[in-house]
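Removed from the display is one protein chain of the complex; every other protein chain stays in position.
On to chain A.
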């Protein structure tokens, strides 16, 4: 595997507060859009605010949207999640579509930091029938068996040996021999 994920923490997939088990609660608590009213780098953010922001706010009524015009500063968005985490993203020179894309990305996150998932599934109940141990499926007869035992001492998946197979074939040929049939 590559080394590029060495600094990225890794973990198992999880969700805060068993979200989705009972009901789904959107985890984005509030989002703050900071932008400049005149600088060119905030143009995309300004266009987004003028056109798509109302629709976004209506479709996500559980998220509070704050707009913070800041002079002479590049635009950014800060997302705050229900578990207390914050995500900062610079929106400098983003287009209107990019702002929308990253904003909807923020909506899909829970506050759990980005990490490399070790597995894409998680269960709290890894076994239902019980973990195998050497005593599983063992015949109870071994408790009172005297070893060496006729059946239990042999490997249980051993088929007939070559000698036994030859004997079987010979017996079959013996039966088919017409000379051995009693004359009618």
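We adopt the following convention: a residue touches a chain if its C-beta (ideal position, glycine included) is under 8 Å from a C-beta of that chain, and two chains touch if they have at least 3 such contacts; residues count from 1.
The working rule: contacts and distances are computed from a predicted model.
Per its UniProt entry, the chain excluded from the display bears the name "Large ribosomal subunit protein mL44", taken from "COP9 signalosome complex subunit 1", "EF-hand domain-containing protein", "Importin-13" or "Large ribosomal subunit protein mL44". Within the set A:10, A:83 or A:165, the residue that contacts the chain not displayed is A:83. By the touch definition given at the top, chain A reaches the unshown chain through residues 4, 7-8, 16-18, 21-23, 25-26, 29-30, 32, 61-64, 66, 68, 82-90, 113-114, 124-125, 127-130, 134-135, 138, 140, 143.
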